[in-house]
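Working notes, beginning with the structure itself.
One protein chain is absent from this view; the other protein chains keep their places.
For chain A:
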Amino acid sequence: MNDIPSSSKVAFGKRMMGKMARSRWVNGLMEKSPRFSRFYDRLHVKMSREWSGDIPWTPLNKPVSESRVALVSTGGVILKSHTPFDLNDAAGDCSYRIIPANSTPEEIVISHLFYDHSDAKMDLEVMFPLATLHRLQQEETIGSVAPRHVSFQGGISDPKRLVNETAPEAAGILVNDQVDLAILTPG
């Protein structure tokens, strides 16, 4: 049970749910059974509908090859020096962490309950493709890699603080860094 980096002790029920979500059996079932995957997807639809509204739109104003690109993850990546996300928070920890562009996989761990981390532990790029982004810059496919990238943990059941505080703060950081494009990746 000690393998979940969290800033507070995780309650038994949540640990069990987390273990199930990360279990080979559940993940195998989701991979092999489209019906089960759709069921899991539909579990989250109701909450999404509650928060849906007008969709904002920022058209691209320069070619991708001249654009600064940032990653935004909800997979719970943190630096080892960071305070972990509070995985026992019933509403979901809405805070974020800043991942510098020169971070290496050895400096990063995952603080998240609800997905199988085993492939990400082998190769972080499967869900936080920072090195791949640098490769795109070297190939001149993108203009530049943003100096700071943002990580949230996605298990948020009450996103009020995310919407009113932390997402706007994170957006301000990326705006400050003159980011043009953001690629958002889940866990």
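Throughout what follows, a residue touches a chain if its C-beta (ideal position, glycine included) is under 8 Å from a C-beta of that chain, and two chains touch if they have at least 3 such contacts; residues count from 1.
FYI, contacts and distances are computed from a predicted model.
A.B. asks: Considering only the chain that is not displayed, what protein name does its UniProt record carry among "Phenylacetate-CoA oxygenase subunit PaaB", "Phosphate ABC transporter ATP-binding protein", "Selenoprotein B, glycine/betaine/sarcosine/D-proline reductase family" or "RNA polymerase, sigma subunit, SigV"?
C.D. replies: In UniProt, the chain that is not shown appears as "Selenoprotein B, glycine/betaine/sarcosine/D-proline reductase family".
A.B. asks: Across the whole complex, list the residues on chain A that are touched by the chain not included here.
C.D. replies: Residues touching the hidden chain, for chain A, are 21, 27, 30-31, 38, 40-42, 44-45, 48-49, 51-53, 55-60, 64, 70, 72, 74-75, 114-120, 122-123, 125-127, 129, 132-133, 135-136, 141-142, 152, 154, 159, 162-163, 167-168, 170-172, 174-175, 179-187.
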